[in-house]
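Here we show just some of the chains, and they stay where they sit in the whole.
By written order: A and B. Residues from 1 in each chain.
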Amino acid sequence: MIQRIDRLPVELPRPKNPNPNDAAAVQELLGGKFGEMSTLMNYTFQSFNFRGRAKMKPFYDLIASIAAEEYSHIETVSYAINLLLTGTTVRGDDPATTPLEPAKDARISYHFLASGQASLPVDSQGNFWTGQNVFSSGNLKLDLLHNFFLECGARANKIRVYETVSDPTARAAVGYLLVRGGVHIVAYAKALEVLTGVDVGKLLPIPDISNKKFPEARKLEEEQGLHRVLFRWSPTDFEQIGAIWKGAHPEDGTELLVSEGMPEGAPAPDLDPEPQLTSPDGDIDPQMMADIAKRLFGTATPT
Amino acid sequence: MIQRIDRLPVELPRPKNPNPNDAAAVQELLGGKFGEMSTLMNYTFQSFNFRGRAKMKPFYDLIASIAAEEYSHIETVSYAINLLLTGTTVRGDDPATTPLEPAKDARISYHFLASGQASLPVDSQGNFWTGQNVFSSGNLKLDLLHNFFLECGARANKIRVYETVSDPTARAAVGYLLVRGGVHIVAYAKALEVLTGVDVGKLLPIPDISNKKFPEARKLEEEQGLHRVLFRWSPTDFEQIGAIWKGAHPEDGTELLVSEGMPEGAPAPDLDPEPQLTSPDGDIDPQMMADIAKRLFGTATPT
């Protein structure tokens, strides 16, 4: 079971220049083969399917807790996309003025036709995420190796999306994900090391470029030490993650820390209405609003 | 962001007769077009994408909170499948004895070849769940109508899977889901009613059969009144769900109640090792276990 807290793990600035093709590129990090839907669902299924967990409790705890963090990552990417799409068409409610005309040449038409200028579980090419991306073999060493590879592949995608999109909203999101994804890479390397004795962390960084080259990521690492921290995403469980997450960080040698509980985070950004999509808007008929309010609260004004 | 609590919302008994084709049928409720992956992801994306939410807060709260409950439903179905698959092959670690022979005729070969006799995001035919199943139009009335329809379609599938599989594990899971899915049907009916004034609940039940005809569901409804309760799946948010979830239940006229917080639930079942799949097992080399334990806990015995 989960509980939701209505905040994002990172604060996202408003875009300087909202742009549907920027949003399309960022979709790769949501619904791509190596996107956050994949990390979320891989670890979630591996945690449900973990056999003989009594003997291997720290590994179970690690996978299950990281799975929970991935939820905050699909959320972050989703909001970044939504912000990048807000205001990319002409607002208003007269269809005869062709308010969605700019959408005609957008790389992902679904953003305008199938969603309300908002995210969907698709990749940068508009292809839908699929359960084929989930790997859950039941062999712990193989699952950990998979997860280590998956996170490295995901890192390559983050790097490349960062290099494609310069808008500060995207960069804030991707910079944050580079740091947190980096934590997961190290976590699976540590888990493999505990299981086998092989210092897999010496392979890093994969690809061959440090997070420190990305200004937004560097800031989070150097100022907040966020690359050293593994959160425990449960008020009641996953107490043994510290049996794996300990010792030195393989890239800068700093000491790894477990944080009891989730990050404080920031409020989710408000998403403006887009009335041309007949999504909720500021021009709703006042009488209708009053009627709805009355049905909701027994009075025409919301409390 | 989410927090995980390592319990299931319902207690699942051990199967009387574990069987891969029973597990295959139950997969429809996990990775099918109308399965729990679909309800989870539809409401999750709708909550991320909700525009202009200030004016429509109770609707946002309702969708977002139900999204969180769906997580516990994929968990429940997943464990039911895992239990139904446990012990369906010959345990041991000598491949030359053809320990997986019974798998040859199973309807979903992936349970044995791609997973560790465990669940995958596939439907009853072994086809993978896909993001195409997510609907998030950005028009509130249309999204609510979709959700109402989706839950009715999901209910039809639950009914039919119940009629296919008699094992008590499956029936406990499906009975529980019928009740909770029924709550979601009513919740979306109420939301449509608040938005439009139309008493959509009078269309129920869809399909035309009452939950009371399913012994496990009837018990939960009659003894615990579980069909009247909407949980608030957040320690901090979603306070306005009660503006929609109120009044009389459309089928039996009982009063609807909001429960602050999630259900107490039950421990997740322990899943036995299946050594023939080289999944963790009881015969692990003692020296290796000692080495792992030492790396984990600094001593050869876990604390």
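The criterion applied here is as follows: contacts are C-beta pairs under 8 Å (C-beta built on N, C-alpha and C of every residue); 3 or more make two chains touch, one makes a residue touch a chain.
None of these values were measured; they are calculated from a predicted model.
The copy number for the entire complex in this file, given 2 shown chains of one sequence, is 6.
Going forward, only the chains that are shown with their structure count from here on.
Taking each chain's centre as the average of its CA atoms, chain A and chain B sit 23 Å apart. The residues of chain B lying in touch with chain A in their complex are 1-9, 31, 37, 41, 44-45, 48-58, 64-65, 67-68, 71-72, 74-75, 78-79, 82, 114-122, 128-132, 134, 136-140, 193-195, 197, 233-238, 240, 243-244, 262-263, 265, 270-274, 277-282, 284, 289, 291-292, 295-297, 302.
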